[in-house]
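With one protein chain held back, the other chains of the complex are shown just where they sit.
Up next is subunit A:
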């Protein structure tokens, strides 16, 4: 267990190090912070003095070291636009994004497992063929098209769903709020969640189907049939458990990447999350905010991967976390 954590920690440090390096280069190259801070009237000499004072003329490594030191203390700079610490601005928006990812994950699990399993068990049935056909199309439809289609149908034509925003939220701890505990909030969550889920859903259905089909050909499944077990037990215990092992690994990584995919979804639905904020920050060249976003998303990615590895270790007896 300890070895596992040390290994994970080491990986996490490397990933975060790379992200910080990238973030820093962006900060270094994206626009001139002085232009944002001072007016046109300031002379070139005064600018140079300011640069020296801020350390902007120091060698790259020294600047980076200073940046890293600040990051480690949780100081990602001050947002030019909000005039608040960038990290706080981002973190305040995190619940909205996480809820969106959460909603999409639930939808993906709810749909991909039964559909993938069914189409593996009955590959020749018409329903499986339809599922496979739709999923092929689904992979190639861009997100914003899905979003617009859903909004048009369910918000405008049918009027069942709100088309933008997060709805009512309740206050939680650390200044966070949540829409999961109000009917209105949940109502608002549905369309964005389906949109975000639509990116991964076809992929997951196909992944589960192909894994399951492979497992069904295995010797231990044949042996399970030869033992006279009921088909239910063979499909949903013997085969499914082995199918889900690789799917959990791939799935975990994909959920991590989904945080990044929220940018498009949040923008279309004007969902007040990190992605929406990030796009605004890019438009305003609000560098500290951009950097803060990258680092936070990187951290989320590392954390989800670690959790996924832990779960994998718990489900798969051949991986020994505890070294018992």
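Worth a mention:
Quick note on the criterion: a residue touches a chain if its C-beta (ideal position, glycine included) is under 8 Å from a C-beta of that chain, and two chains touch if they have at least 3 such contacts; residues count from 1.
The rule we apply is simple: contacts and distances are computed from a predicted model.
Hidden chain, UniProt protein name from the list "Pyridine nucleotide-disulfide oxidoreductase", "Competence protein ComFC", "Protocatechuate 3,4-dioxygenase subunit beta" or "ABC-type dipeptide transporter": "ABC-type dipeptide transporter".
In the complete complex, the hidden chain is touched by one of A:166, A:209 or A:238, namely A:238. Listed residues A:229, A:250 or A:279: the one in touch with the omitted chain is A:229.
Mapped onto subunit A, contacts with the missing chain fall at residues 218-220, 222-230, 233, 237-238, 241-242, 245, 315-318.
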